[in-house]
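A single protein chain has been removed from this complex, and every other one stays in its place.
Moving on, here comes subunit A:
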Amino acid sequence: MALPSCQQCALRRALCSTTVPTRHCRAAVIRGYLTAAVSLLTKMAELGAGSLLTGDPAFSYQEHELNERLKRLYPAVNEEETPLPRSWSPKDKYSYIGLSQNNLRVHYKGHGKNHKDAASVRATHPIPAACGIYYFEVKIVSKGRDGYMGIGLSAQGVNMNRLPGWDKHSYGYHGDDGHSFCSSGTGQPYGPTFTTGDVIGCCVNLINNTCFYTKNGHSLGNNLMKNDLRPNLYPTVGLQTPGEIVDANFGQQPFVFDIEDYMSEWRAKIHSMIARFPIGERLGDWQSVLQNMVSSYLVHHGYCATAMAFSRATETMIQEDQTSIKNRQRIQKLVLAGRVGEAIDATQQLYPGLLEHNPNLLFMLKCRQFVEMVNGTDSEVRCFSVHSPKSQDSYPGSPNLSPRHGATNAHLHSTGADSPTCSNGVTPTNKNKSHNKYTGVSSASSSPSSSPSSVNYSESNSTDSTKSQPHSATSNQETSDSEMEIEAEHYSNGVTESSARIMNGTYKHQEILQADDSSVGNGVADDSCSSRQLCGGNQAATERMIQFGRELQALSEQLCRQYGKNATHKKMLQDAFSLLAYSDPWNCPVGQQLDPMQREAICSALNSAILESQNLPKQPPLMLALGQATECVQLMARVRSGSCSFARVDNFLH
């Protein structure tokens, strides 16, 4: 049974401030909603009007094309930091230059008597180094009187009363004689002449700092200059006689020259350079470094069985004590299963003083615990709704759940394999799917999708657990964990080493399934309603939750007094409490918090803190290396090393 909405408001109010009388709250909330809605509507209206004003569909289509093409060509460019050129700049041009057609068409409007009447225009932005290879094209719409046109590049501040190439830090290919000008008044013979109807392209290679031009899709070969392109050059075009008109293509249209093919060559070059990086005599060192990285990664995340198997296979040492790994594994499992309260208890028991020294972490955990209470998964609220005294006794280890590992193996395999790329082995979609499935099973046992495991489970819930699985009866909390390990080891032996992640992923997945199951199953027992309910729909649990909320509020205030205001904490608390404002917290704007995925962040924070307290690295070296590599690539872009665009870390992560 869903709580009446007023009651929910009351809950929220009660949490935030006990002094506000309940009967006023509804009006207040409605007022709040109305204000928000009105402001939202106004904003939408403004947006709509705005898009209507600029709403030339052809233009917006071209705009879309442009964005798509630029994203595809220059994936490494962060446009917030370094925007790409998209048009000529109306501000950065000589007065003899006229612009039209969204600042893409350039025409000459001076006298054109001699070279003193030359005029240029630069693009709005310089070429970002992260492009690696940059390309733009210019179509000669009309060669005008004499066709003295120059296409090329120039730096900010180069005189615009000139053709590109004549002055220092500018480069140009000229149509009248086909010469290439490199920061000099005298050109070098370079290519053919060009005239009306020709499409001239300019390609900047920021990897080897060269540049070449193209004519009608044909590369004319490297410019004469070698490795002397200065950084931050702007696409530039210059005209000199009346009637000259050119159109730029910065990616608005497909290029005549196959630039992507050219890029693919360089991508292949750089990848093979990385692949063939010489390691010389240190081959053995490298192998052990890599093995240590893998091993430490496994240990860090508490994949104990896999780590042991790996160390056996590779004959590497594991720094950390096995029980310590298992302890961490247990705590992590609890967090990932949403049983944060237990996780906190376990941490305090196993690592006394840890949370006291990390008030921020404690606060985060408590906040999460509150969220899990809403979810109905935290033990503090779950205990209220569990009917069978047996299972209450067996809590918190839930030994009756452990044997199901074997029974659900087939199922685990499939879900695990479905989500091999997710670092924690759990993908949201899968979770939703299985969640729904389980809901269905427990509400209507006739569901055709019922898998053996779920049938087993409903049995074990309704009957004595001893009947369903013989050895579960004898297991207590301690052995249950080790049994899990045995299962896991057996499992990991069955699969190859490389799929260790999958195994571990599903492992957790299973834990989550158990948690979900029990809450839902209990909910069904209470009032045959199949939908998820606040705190599992139990009144006592709800009261406990509100009480816990108050404690949390108090903790927050205490922390505030001790350490000063903390915006993050405030936001966290607000978000958590906001859940109560909705009749269906799972489908509300802040409902994201209830997603089991959200447990992962806090889980890894807690894990890192524990490791740190044991004088172990809080980050696995593998992640450090990965982070460093990513950072390096970004740094390369900033120091204008073009190869960064083809050496992206995610190209190597599969």
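Just so it is clear, contacts are C-beta pairs under 8 Å (C-beta built on N, C-alpha and C of every residue); 3 or more make two chains touch, one makes a residue touch a chain; residues count from 1.
Convention: contacts and distances are computed from a predicted model.
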item	value
Choices "Importin subunit alpha", "Armadillo repeat-containing protein 8", "Protein transport protein SEC23" or "Nuclear pore complex protein Nup85" - which one is the UniProt name of the chain not shown	"Armadillo repeat-containing protein 8"
Sole contact to the chain not displayed, among A:I97, A:M160 or A:L220	A:L220
Candidates A:R267, A:K333 or A:R544 - the one touching the absent chain	A:R267
Where the missing chain touches subunit A, by residue	191-192, 215, 217-222, 258, 261-262, 264-265, 267-268
